[in-house]
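Pasting in a structure now, in structure tokens, and then I'll have a few things to ask.
Yeah, one chain of the complex is gone here, protein chain that is, but the others are all in their spots.
And then chain A:
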Amino acid sequence: MTLAEFFSCSLLAFGAPLAMFALTIANDPVRIIIMIAAAFAWLLSFLVSSLVWFAVVPLRSHLAFGMVFAVIIQEAFRYGTYRLLRKTEAGLKEISENHNISSNKMEMAYVSGLGFGTMSGAFALVNVLADSVGPGTLGLYSGTEFFFVTSAAMTLCMILLNTFWSIIFFSGLDDKNYLKITWVIGSHFLVSGLSLLNRNQWYAATILPSYLVLVATAVIAFRSAGGTTKGLMQTLAARS
């Protein structure tokens, strides 16, 4: 049962990002470079968060404080990624075989967001996955055996959220639309804050609102990328 747990949780957390990667990124070397760069940016944000956590002793005993700093630092690095990509846009166009590379501004945002999210998801889940191989599961003191599946579902949620957040964030910066940026940072705080409820085993209280935020964020990201209800209707109609 336990190896099954490992593989099914991996599938749940990383299956969707892998499909997105395979269909949209894998065929373009420049996109892969952007994705890896964004993943690296996330790693750097993680390093800085750790240093802050390590250096500021009071942070260690209070999860919420550490969380606040980690969210702020991640968003700062998202902004850094934006600046970097906008600066290197022209250069990337030069080396790209596909000169269409940034025909849509949001394309780079999507690719970097997926990289950012995948790396955060990988680091978030790797500990849990290591223990999911068993033979035991949670329940001796507290928790249930559904801890692993909820962890994986939360990880998937965070990966997708990061992808959409990057789209909204980049679009907000492009348009000087600070409402979008506020939404990104606000919902990041909200979802991370919700995850603190897990210490009480209120898994549903974390998962359901997080996925609601995900849906809202997905809609905003769709619109930020230039999608409209009209366009959607047209496409659906054209298909039928």
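As a working rule, a contact is a pair of C-beta atoms (placed from the backbone, for glycine too) under 8 Å apart; a residue touches a chain by one contact, two chains touch by 3 or more; residues count from 1.
As a working rule, contacts and distances are computed from a predicted model.
For the chain that's not shown, choose its UniProt protein name out of "Nicastrin", "DnaJ-domain-containing protein", "FAD-dependent oxidoreductase domain-containing protein 1" or "RBR-type E3 ubiquitin transferase".
Of the names offered in "Nicastrin", "DnaJ-domain-containing protein", "FAD-dependent oxidoreductase domain-containing protein 1" or "RBR-type E3 ubiquitin transferase", the absent chain's UniProt record gives "Nicastrin".
What residues on chain A make contact with the chain left out of this view?
Residue positions of chain A that touch the missing chain: 1-2, 4-5, 7-13, 15-20, 22-24, 46-47, 49-50, 53-54, 63, 66-67, 70-71, 98-100, 103-107, 110, 120, 123-128, 131, 134-156, 158, 192, 195-196, 198-199, 203, 206, 225-228, 231-232, 234-235, 238-239.
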